[in-house]
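Have a look at the structure below before the remarks.
Here the complex is missing one protein chain, while the rest keep their positions.
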Amino acid sequence: MKRQITESAGVPGAQINIGKPARSVSEMIGKFRELGLLGFILLLSVGVQLRNPSFLTWENISDIATNTAILSILAVGMMLVIITRGIDLSIGATLAVSGMISALLVSHYPGIHPLLAIASGIGIGLICGMVIGCLVAWVNILPIIATLGMMNVYRGLTFEASGGKWVSAHQMPTGFKAIATGTLFGVNNLILIAVAIYIVAYYFISHTRSGRRIYAVGSNPDSATISGIRSGRVLWLVYTIMGGLSGLAGVLWVSKFASAQGDTASGYELSVIAACVLGGVSIAGGVGKISGIVLGSVLLGILNNALPMIDVSPFWQMFIQGTIILIAVLINALVKRGIDRNHLMRRKI
Amino acid sequence: ACGNNNNAGDSASPAASGDAGGKKKFAIIFKNTGNPYGEKQMDGYKNAIEELGYEAILKAPDQPTAEAQIAMIEELISQKVAAIGIAANDPDALQPALEKAMKAGIKVLSLDSAVNAKSRLVHVNQADPELIGRTLIQGVVEMIGGSGEIAILSATSQATNQNAWIEWMKKELEDPKYKDVKLVKVAYGDDLRDKSVSEAEALLKSYPDLKGIIAPTTVGIAAAGKVLTDKGLKGKVQLTGLGLPSEMAEYIESGICPWMYLWNPIDVGYLSGYTAAALVDGKITGKVGDKFTAGTLGDKEVIQDGEGTQIMLGAPFKFDASNIAEWKTVY
Amino acid sequence: MEPRVLANKKEFTFKSFFLQWEWLLVVLILAVSVMNASLSEYFLEYDNLRDATMGFLDKAFIVLPMVFIILMGDIDISVASIVTLSSVIMADLFNHGLPMGWAMVAGLAVGTICGWINGMLVVRFKELSSVIVTLATMIIYRGIAYILLKDQASGKFPDWFQYLGWEYIGGIPFILIAFAVCAIGFGWLLHKTVFGRRVYAIGNNATASRYSGVQVDKIKVLVFTLAGLMSAVTAMFLTSRMGSTRPNIASGYELEVIAMVVLGGISTAGGKGRMIGAILAVFLIGFLRYGLGLVNVSAQMLLIILGLLLILSVAIPQLKQRFASMRRI
């Protein structure tokens, strides 16, 4: 099978060859990553179910999905950021500031349509994201630093905007609170919104030019410039999308918990990054799938839900979560080594 | 500048006159910024100090950590304030810093959440922990009709206040009249919205026969109220605890939480302000039996509290459907 | 080939000497001091300035090894958790009857081991960036602290232990002296020794360094281990200042430390920057915070100011470069 094309082309077959069978093996390993994650989730679920039979009930599953929705919406944005080799630490603060401002808005104008409240949250998030986008894309500040700095600024602004007060349930109109509690065909709105975002995001990253360019910039920034991709724009776009999604998440958060505080979602960025990492998004850039981060978010969601349900001591929860994240990324790395070795072998045949 | 000498706060010490700008300065440090409960406490403190014609300094770090409070105490020592009132993020960790302050002649008192006896002259207690613990149990037992499973949804597993109250709740439950009441679990929501919601949901699912939840923390009780509302469990699972009227108005009005308790944080701050002034003016030294008049709150007396001393604000206030409307806009 | 003679001296220009980042920091420190002094009459009192340093120097011990880590293009966000874990273990062992001295040694050892584990994971799993590795260990280390101490605080240390964080030697805070000694040590290590030169080499081009016989992995592990050790040193001072410990102390320190290093002009991209910059940044942020604290600026304003300062400090050199290149095109 070594010389399929050499006769016609006169190129030695040693390097150039068809690798169909080998490719399917490497593809299988590639899929194994996600299958593995899925398998782990199932295993965990069964384990928890044995300890607490109310785990795999329709109600609890729906609760997990609802609680995971916001996390996974943010993870979609974070995935795009990480694909471009960036990171966004400011999302908790962006979420808080947009949630707070839209809560203040509805508390002052209770007649406002919920969609308008959502739009205002998204708008503020977009602005926050754009600022970071500019800093990263055109002022060339390292993402970790730019977002660390703006995280402080946005968090400070949240406190300033609220004057130290909270916006409470009774100040919010029912329509606003219904954003997160309402259902359509028996499915919670949050889940629907999250699924809609997965679909849009999937279409965007795999079927539009802008989406593919995000991968191109992350995969090799230098050649992106040379092939005429304006990487500045792509970076800006990515952080703006992240901001917009954080803004949306802010409104959903405030609506879901019916309370807006200055310290809303502080530290949440770490959970989101963890979801992405669990989902196989590579910090080195260029790699990441929607299906992966959805699974990653679900795993975190299940852990949050299951650990209290199986009566794990609260003092052990942090350790368990950290260990699972570490093991997941280590296995991930080992599997990737397997894939690479596979590619290498294919090369030789 | 260290050592454990307990008599640091010699009332005759003139070092801290605190009248650099003509007026004595009285400082208060709350746990963290952006917390309406704390803002109200600081407001009350400020009211008292200004009534007395002094200057008030209000401080709170952005994160509820002892480290940040230590830095603030140092800043206040530098400013030579006359007194520091502190709602502590840690009862012990502030001891060296507060001892340094007292050595510099500053009067130190704690309020709301106490520091250990060595680090303060007196503590202003919003309510008796025993009273809170027992009242909450009595309340929930009344709501659930005398028998059934109950659970507690607390703040962090470290929170001193909450832990003290929970101890008293457990003691109250030892009474044979509660033999049909079973405390199934103490869950910790870490005062985070999302975690408190998850924990509340887990309680409901793990204990399908749960009849009542006690949440002695403002974030926890609101989160539990929200969960019970969303799940339509009004009347099936009862909720009480300690909460902010503004946060809880919705759920008290809807009947999810028939009633709950809290003291008036403005009064806690106000009483602390007067206590601080009394300490600075030498009217009291923080010893048991000292008496002074605390503005509109009337006469107060210093009483024993473990190894230290304290001043008690009074019994917690009960909020229910009849009075919540008037309080929800106050704090 | 005709033999060629190379010049012996480096060209020295005053312009390039004074255009160094560190001078900007010096100017900023002076500006902040002037501002603070004009805002608050208390700022320039010797006692106050002296005691202010005691307040912010605890985490500065981690800044020193973090300079090495960031120079090598890595990052360690688990340092705050290491602080907590070694503090908790020290307190726990002490409360179980170990003499305080030995408990401190154990705390330092635990920090060192944690750092070593970070380093080993980073070099063994090169495909994972150090952000991810230390993100995971950050959660785990603090998780262990929670398991050990549960909801208790631990304290009641002997009196002499408080000296670390609160005592003076000849009128100078002990912590300041300790920091100065460490800073000089780390500065010497980075700028004068073979080890430091190799750290710079790794930061600029790890592959070429390896091919040049530099044991990249060994150096990385060593540097992460040093970071663990210095985190444990911070734990000693912090615990002494607090007089007790809990599993939630030092939270958020990692970001502050990283911000100081970056403000100090250490660049991850090019392996550029000097120890003195980071040290100046420690004092700049420390005095700025303290000064604004003296005039009781609210915590949220402080957040905004520090955030903007961080952004500006990295934006200025970038913008300068941009303008320069714009003129070219």
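For clarity, chains are labelled A, B and C in written order, and residue numbers in each chain start from 1.
Throughout what follows, a contact is a pair of C-beta atoms (placed from the backbone, for glycine too) under 8 Å apart; a residue touches a chain by one contact, two chains touch by 3 or more.
Going forward, contacts and distances are computed from a predicted model.
Would you kindly match the missing chain to its UniProt protein name, picking from "SpaA-like prealbumin fold domain-containing protein", "Hydrogenase formation protein HypD", "Monosaccharide ABC transporter ATP-binding protein (CUT2 family)" or "Monovalent cation/H+ antiporter subunit D"?
Options "SpaA-like prealbumin fold domain-containing protein", "Hydrogenase formation protein HypD", "Monosaccharide ABC transporter ATP-binding protein (CUT2 family)" or "Monovalent cation/H+ antiporter subunit D" considered; the missing chain's recorded name is "Monosaccharide ABC transporter ATP-binding protein (CUT2 family)".
Identify the visible chains that the left-out chain touches across the whole complex.
A, C
Identify the residue among C:23, C:160, C:188 or C:323 that touches the chain left out of the display.
C:188
Would you indicate which residue among C:20, C:95, C:204 or C:318 is in contact with the undisplayed chain?
Missing-chain contact among the listed residues: C:204.
Touching the left-out chain: which of A:57, A:225 or A:313?
A:225
In the full complex, which residues of chain C touch the absent chain?
So the residues of chain C touching the unseen chain are 1-11, 188, 192-194, 197-198, 200-201, 204-205, 207-215, 270-272, 324-325, 328-329.
Under the stated touch rule, tell me which residues of chain A contact the chain that is not displayed.
The missing chain touches chain A at positions 2, 4-5, 8-12, 14-20, 23, 26, 203, 206-209, 212-213, 215-216, 218-220, 222-230, 285-287, 341, 343-349.
In this text, only the chains that are shown with their structure count from here on.
Compute the distance, rounded to whole Å, between the mean C-alpha positions of chain B and chain C.
Whole-Å distance between the two chain centres: 36.
Mark out which residues of chain C touch at least two other chains, giving numbers and ranges.
Correct list: 150-151, 298-300, 302-303.
At least two other chains touched by the same residue of chain A: list those residues.
Only 155-156, 158-159, 262, 315 qualify.
Quick one: which bits of chain C touch chain A in the complex? Just the residue numbers, please.
75, 125, 127-129, 131-133, 135-140, 142-144, 146-147, 150-151, 255, 258-259, 262, 268-269, 298-304, 306-311, 314-315, 318-319, 321-322
Report the residues of chain B in contact with chain C in the complex, numbered from low to high.
For this pair, the touching residues of chain B are 1-4, 20, 32-34, 57-63, 65-67, 70-72, 74-75, 77-80, 90-97, 100, 156-158, 163.
Name, in rising order, each residue of chain A that touches chain B in their complex.
Per the stated touch rule, the residues are 52, 54-55, 57, 59-60, 63, 67, 155-156, 158-159, 162, 164-166, 168-171, 181, 253, 256-259, 261-265, 268, 304-305, 308-309, 311, 314-315.
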